[in-house]
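Encoded as structure tokens, the structure appears first; notes follow it.
The block that comes next holds chain A.
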Amino acid sequence: MKHEALLWLLILVPAVTGALALLLRSARTILGTMCAGVGISVALGWYVAGKVLVSGPVSAGAEWLYLDALSAYNLGVMLLIYGLSSAYAWVYFGTELREEHLTLKQARLFASLWCGALAAMTLVFISNNLGIMWVGIEATTLLTGFLICVHVTGESLEAMWKYILICSVGVAFAFMGTLLVGASTHGLGLRAPEVLLWTTLHAHAASLNPACLKAAFIFLLVGYGTKAGLAPMHNWLPDAHSQAPAPVSAIFSGFMLNTALYCVMRYVPIVEAGTGNTGWGLRLLIGFGLISILVAAAFILFQHDLKRLLAYHSVEHIGIITLGVGLGGLGTFAALFHTLNHSLCKTLAFFAAGRLGQMFGTHNMTKLAGAMRVAPVWGVGLFGSLLALIGLAPFALFMSELQILKAAMDSGAILVLVLFLFGAGVVFVGALGHAIPLVWGKTTATVQPARAGVLETLLVVLPLVLLLVLGLWMPGPFQTALNAAADVIRHVNPVSAVSLGGVTP
Partner candidate 1 sequence: MTLLLFAMAILPLGAVVVLLSSRSDRNLSWFGAGSVVIAAVLGCIPAVQVLLGGAAVQLRFPWSMPFGEFFIELDPLSAWFLLPTLLLSALSAVYGVGYMRTWQGRRSLGPSWFFYCLLVLGMMLVLLARNAVLFLIAWELMALASFFLVTFEHERESVREAGWIYLVATHLGTAFLLAFFLLLARETGSMDFTVWAAKGVQAHELAGILFLLAVVGFGTKAGFMPFHVWLPEAHPAAPSHVSALMSGVMIKTGIYGLLRAFTFLGAPPLWWGWVLIGIGLTSGVLGVLFALAQHDLKRLLAYHSVENIGIIALGLGVGLLGVSTSSPVLIVLGFGGALLHVVNHALFKGLLFLGAGAVLHGTGTREIDHLGGLLKRMPWTAVTFLIGAVAISGLPPLNGFVSEFLIFLGAFKGGISTGGAIAVPLFALIAGLALIGGLAVACFTKAFGIVFLGEPRSERVLHAHEVDWTMRLPMLILAAGCVLIGLFAPVVVGSLKTVLKSVTGLQPEIVTENLATAMNPLSFVVIGAVAFLMLLALLVLLRRDLLARRRVETDVTWGCGYVQPTARMQYTASSFAQPLTDLFRPLLGTKKKVTLPSGIFPPEAALKTMTPDVSHEEMYRPMFSRVNEWLSQLRWLQHGNVQLYVLYIAATLIVLLVWKFR
Partner candidate 2 sequence: MNALSFIPLLLALILSPLLFGVINRTKALFAGRRGQPLLQTYFDLWKLLQKGAVYSRTTTWIFRAGPIIGLAATLTAAALMPLGNFPSLIAFPADFLLFVGLLGLVRFFTVVAALDTGSSFEGMGASREVFFSALTEPALFIALATLARQTGQLSLSTIFAASSDAHWPHFEPVLALTAIALMVVLLAENARIPVDDPNTHLELTMIHEVMVLDHSGPDFAFIIYTSALKLWMLGALVLGVMIPSSGGNPWLNLAMALGGMFGLAVIIGVVESVMARLRLLIVPQLLVGAGAVATVALILTLR
């Protein structure tokens, strides 16, 4: 069956590319191969994802690989981000090569780990076995660890150490949670190979042991939550994001966080069904979501480093997504929509931060002042993405946040609504206060204006246009796809496309 082969290919292609990168002798070719490899997997991935979104789940390898609407959607977004970031990495490290900041050895290290990480994340999305999914997450942690210190400095090492240690601890919890889920299947007489299969668990969800499930979900939430950067487990995140090279930061907050969050989403329906659809787990999600939003808001107020600022924005938006999932119904739909919006937007923001950092030689916002004058293209990119991040219409994030608010209001969670609005308000005030002088302020550094190439311009325009279009028009098929993906999470009270108003796709 064709799809099986494709699913295997999805992991193999990046893995092979990564291995290949270790053999090549020229940094340029290495980066080129990397982009090519990623390009291929993007093409493959989108094809498969498209198939799944149109015509239902596919599975392979005796049910061990499995792709349904939810994973397909996430896979698609992840690949989009990966594609963009790889193109950007070409630009970014291209510059470093020209300025001889990047040795061949580092290029190899980067390229191979980059592809490895892609393989690992893909594994997370296409594996049906929750254990393997966990393995994938742990793998991403370890692989990306070294990506942080492609350039070995004191700070980058510190960041890496914190990242590795904290995430390993967190992910260890996640494994404990996985085991507990396994434990909750006692007495169902499941055979060893299928005990951790999501499909199986999902089928038997109602008859699982609730106490175990609850404990499991707590472990999973804290564990994967650590990797996803939910407060108060987020502390590794600003360090890692600020120290990693821009393309890596882009991937980190662009999709690695969402990958971890995806794992939590996978468990939500099981736990909900297992605890009798009382919304036990959802309430936890709402709690973590709100805490993350508020904590992030607080820290955004007094940031000096641009990339740290963006990192805290990630905490905020991951919080928003979690909140949406927690609200269920429309909220889940909006949360998934927000996933795409946030990833696009944040990737662009990190792109801009990275290039500006290369030009100014710093990420300190007071020194970056007047970026718009020095580098118009990236200035626009930065300002646009920041305005989108703080939720201005007509960018797509406004729409998804509006829908989440509506979900909160409709479910009568007034307090949630108020807290969310408060947090968002603080973020808006703080971030805008940073953004305006950042792009328009008086230029302190003496930097000669840099012309942006076609590719760079494209990297800025494409995400912005996408965000604008999605903010003004949600294509029918996309809407159905989102709903299908959302329905995987909320088999309870699914919101049909019709009740979303607008056109029925």
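Assume contacts are C-beta pairs under 8 Å (C-beta built on N, C-alpha and C of every residue); 3 or more make two chains touch, one makes a residue touch a chain; residues count from 1.
Here is how the candidates were picked: all candidates are chains of the complex that A comes from, given by their letters.
Note that the coordinates shown come from a computational prediction; the quantities given were computed from them, not determined experimentally.
Student: Judged by that same contact rule, which candidate in 1 or 2 sits against chain A in the complex?
Tutor: Per the touch definition, chain A is in contact with 1.
Student: Could you list, by residue number, the parts of chain A that touch candidate 1 in their complex?
Tutor: For chain A paired with candidate 1, touching residues are 161-162, 165-166, 169-170, 173, 211, 214-215, 218-219, 221-222, 226, 232-233, 235-236, 238, 284, 295, 297-299, 301-302, 330, 333, 387, 392-394, 398-399, 402-403, 405-406, 409-410, 417, 421, 424-426, 428-429, 432-433, 436-437, 440-442, 471-476, 479, 500-503, 505.
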